[in-house]
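Below is one structure, written out as structure tokens, with a few remarks after it.
So, chain A:
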Amino acid sequence: MSREVYERLVEEFPETSLEYLEGKDPAISVKADDLFEVARHLKEKQGYDYLSAVTGVDYPDRFEVIYHLYSMKEGPGPLILKVSASKEEPEVPSLVSLWPGANFQEREVYDLMGIRFAGHPDLKRILLWEGYEGHPLRKDFPIEGYQTIGQEESS
Partner candidate 1 sequence: MPFLNDLFVNLSYWIHGFLARFLPLWAADLIMMLLTIACLIVFALITIMFINWLERKVIGRFQDRYGPNRVGPLGILQFVADAIKMFTKEDITPANADRVIFNLAPVMVVVPTFLILAVLPFGRGMVAADLNIGFLYIVAISSLTTIAILLAGWGSRNKYSLLGGMRVVAQMISYEVPMVLSALGVIMLTGSLSLVSIVEGQSRVPFILLQPLGFLIYFISAIAEVNRAPFDLPEAESEIIAGYHTEYSGMKYAMFLLAEYINAFIVAAIAATLFLGGWQGPSLPPYVWFFLKAYAIYFVLMWLRGTLPRLRIDQLMGLAWKFLVPLALVNLLVMGLVATLTQGKGLFPLVLASLVANGLIVAAVVIIYAFAMRRRRQVEVAA
Partner candidate 2 sequence: MTEEEHIAEQIRRNIIITTIDKIYNWGRRSSVWPMGFGLACCAFEMICAAASRFDFARFGMEMMRPTPRQADLLIVSGTVTKKMAPQVVRLYDQMPEPKYVLAMGACAISGGPFKDTYNVVNGIDTYLPVDVYVPGCPPRPEALLEGFIKLHQMIEGQTILTSPWYRKEVEREMPVPILGPRGLVLPGEGHE
């Protein structure tokens, strides 16, 4: 199902470099800067009106943001968009203007993974408190967090 979508996308955006990744759940990898165009096209033209999940993954060489899109009318089969961002300055355009449901999910990915979303209405931490330093889900972050005085005595 996502094969034909990929074909139509390539016709629509000849100059962008789209890639089709095989695997249990086939995905389409998109560059960060033309993600917004592709997403708007998918939403308006191809009827992908439901954004199910926004996930951030911390690979050794890059950050990756994965979007799972579904169309409620046509039916099953997620369309998966994978966008990679650089390790030092992870920045991905925000899709809140297309799907308002992505608001909290993007804030959570920013809060736990540290990937900024350009154009997000109020990009703040959602699960941890404001003054917290560090993004816990990165591989270099220890699971116990940084020890503070209250923490050491008790454990």
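Behind the choice of candidates: all candidates are chains of the complex that A comes from, given by their letters.
Here, a residue touches a chain if its C-beta (ideal position, glycine included) is under 8 Å from a C-beta of that chain, and two chains touch if they have at least 3 such contacts; residues count from 1.
Computed from a prediction, not measured in an experiment: that's the story for all the values here.
Q: Which one of these touches chain A in the complex: 1 or 2?
A: In this complex, among candidates 1 or 2, chain A touches 2.
Q: Can you name the residues of chain A that touch candidate 2 in the complex?
A: 127-129, 131-134, 136, 141-151, 153-155
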